[in-house]
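The other protein chains are all here in position, but one chain of the complex has been omitted.
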Amino acid sequence: MKRKLLNQMLNEWRPNIWLVLELVIVVCVLYALFSSLYSTYLIYNRSEGMELNDVYFASLNFIEEDNENHAPYDSIHSPETDYALLLANLRSNPYVEVVGGGSPNSLPYLYNYWGTQIEIPQKGDRTRLQYQVNKRQMSPDMLRVLRIHGVDGQSPDELAELIAKGDIIISDRDYHNDPSEAKVDDFLGKDVYFYKDSLQTHHVGAIAYGMRRSDFEPMWSGNLYMNINFSDIKYVGIRVKPGTGHLFAESLSESDMQVGNLYLSDLKSIEDMRYSAQIEKYQDIRNKIIFAVFVLMVIFLGFLGSFWFRTQQRASEIAIRKVSGASDRAIYTRFFGEGMILLAVSIVLALPLIYGLSKTEMPGGWTLDVTQTATAGICTVLILAILIVAGIYAPALKATRIDIAEVLKNE
Amino acid sequence: MSIITLSGIEKVYRTKEIETTALENVNLEVNEGEFLSIMGPSGCGKSTFLNIIGLLDKATKGSVSILGNDCSTMSDRELSHFRNANIGFVFQSFHLIPSLDVASNVELPLIYRKGISAAQRRERIEKVLERLDMSHRIHHLPSQLSGGQCQRVAIARAIVGRPKIILADEPTGNLDSKMGTEVMAILHRLNKEDGITIIMVTHNEAQALETDRIVRFFDGRIIG
Partner (left out) sequence: MRQKFNQIIYDIRRQPLIGTVTIIATALSIFLFMVVAITERVKVVPFSPESCRDNLLMGKYLHLQKTDETGSDMSSGLSYYTAKKLYENLDGVERESFMEPDLSATLVKGTTQKSFSAYSRGVDAEFFRIFDHSLISGTFFTDAESDANMPVVVISESTARKAFNSIDCVGMPIIIQHKKYIVRGVVKDSSRLACSACGDIFIAKGYHNKKEDVFSSLSDYFGGIAVALLVKDDSDFEHIRQQVIARYKELDTELATDNWKSVYHEAPFNQEILASDNFGSNWSPDLSQQNRVRNLLYGILLILPAINLSTLLHSRMRKRMNEIGIRRAFGCSRPRIIADIITENFLFTLAGGIIGLALGIIFAITYSGLYENMETAGQNITPAIGAVINAGTILIAIAVCFILNLISAFVPAWQASRLNPVEAINAK
């Protein structure tokens, strides 16, 4: 049956050629979209190693001396005491679990980047082990706010104690494309120095999980967590009890937000920050999905219209088949079989293009491996097959309901 | 005087496997104002012959001269213009355009002719429909007309451009005898009053005998 169907389709190659051309384009477009979305999903789904919910951030501001509202300091009061009291007030809030301070680089979902390299001092031939990191200065409590864990199971408290005593903590990165590059494990327990600052060494106390700037972006370099000087603190991070975020925000009074010349402003939940940082990625995903839906609608309408017309043109053929004993199922099988053959031919023709696409670096720099490529490809084929069957269903149904006598009488 | 001259006309249809000779060495002269019938059994080449005269099909061999013009060497565009100016067609199945009303169907040849304004087209349409007693159906669709009325509209379409030649392919084939007689009367009137040369393919012996000459075909050749 299939060979006869194939022969019939070859005899009617003209109308089929346009459908095949359309399908080739659609197969390539859908594959590109699905593989991009799939790679985004793979990045998104990687383990966090920290708990980024029920957290708020506020920027820390200072009323300068030239401001008429500036309260002059004396021997007892200083910016540090203001800060300590501000944090104490926050900790006394019934909804607050822990409060910490950090630099702008200490926050997740911010696109600031303070890059440096850590190097292991070498003697002799002057070659050095180097490792690129994004420097994140934060108070030990900030590690507790973000609940960052060590890769060897260290708790946030243990990591906080490490940086409190002066150690630094580093993380792995997501890419290991170059085998000659230094591995993060090479630095554990070592004394390192920062790029162009060989005067001071820092002890790497642990390897922890890295903080990403976005859930959809792989980490291009490792992270470095280290203690912060008071003067560098620009943000305060607050972990609230689970589910109490809105209660916390409403419970804050003006006096909670200011002590002396220090005040907090621009209080934001981490969900808001995540949304702002990732809005363009959400839009990108949304746009890709809409485009995929559009392309699938085009295919659906194309097959619906084409096969509807074919049903009309082949009315006498279908009538003769039915007269000769063809069941409804046979009619359906013939129609759907035709659609699947068109899809199969299109896939074969599209394969070289798909191969080229599979070698392309995805946005975000993630290249799919063979299994992942095959998964994206199979999804493409399956969804297309479903849409084609959906488009052909109505015409096939119409074909099974042909009034044989009427059609043959007209002939 | 000869208005149509066909010399050595041959028409062969070729596919990959089969070669069919529809016409073989056909020679014919048609005089101006003549009403000619073409008869023969089914498949003898009558309609093919009519299509070649009507410049709808090209002969494989031979020459076609109409109104002193050698049509064998004309380009497609020249043939279209020549047909539009000089030849009208009447078909067995009327072939009115179902989505257009009577006026628009009759107007068809005038749309493809330059130098006639919309007002002039309208005037001609109304005149020709009045002549054929179809003015009262001017805005009807073909589906709203009887067979005889459809054929009258088709004749109106054929003559609105004032052609010198009308080619009619079994014009009464789909009509009952009464309507057929009416249609034949119209054709005879056009031939006598307007001097239009008419070539008609027919199976009806009685109708053929009323024409000026009968040409009989058999297996692609003229036999009488």
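By written order: A and B. Residues from 1 in each chain.
In this section, a residue touches a chain if its C-beta (ideal position, glycine included) is under 8 Å from a C-beta of that chain, and two chains touch if they have at least 3 such contacts.
Every value quoted in this text rests on a predicted model; they were computed, and no experiment measured them.
Enquirer: For a quick check of understanding: of A:Ala277, A:Ala319 or A:Leu387, which residue touches the chain that isn't displayed?
Expert: Reading the full complex, the residue touching the unseen chain is A:Ala277.
Enquirer: Of the residues listed, A:Arg46, A:Lys183 or A:Arg286, which one is in contact with the missing chain?
Expert: A:Arg286
Enquirer: Pick out which of A:Ala164, A:Leu301 or A:Leu382 touches the chain that's been left out of the picture.
Expert: The single option touching the absent chain is A:Leu301.
Enquirer: Among A:Trp18, A:Tyr113 or A:Tyr175, which residue is in touch with the absent chain?
Expert: Reading the full complex, the residue touching the unseen chain is A:Trp18.
Enquirer: Considering the whole complex rather than only what is displayed, give the residues of chain A touching the chain that is not shown.
Expert: 15, 18-19, 21-22, 25-26, 29, 59, 61, 63, 67-69, 111, 254, 263, 265-266, 272, 275-277, 279-280, 283, 286, 290-291, 294-295, 297-298, 301-302, 304-306, 308-309, 313
Enquirer: Residues on chain B that touch the omitted chain in the whole complex?
Expert: 51, 54, 56-57, 76-77, 80-81, 83-85, 88-89, 91, 95, 97-101, 104, 108-109, 111-113, 157, 161
To be clear about the criterion, only the chains that are shown with their structure count from here on.
Enquirer: Could you please state the distance in Å, as a whole number, between where the Cα atoms of chain A are centred and where those of chain B are centred?
Expert: 73
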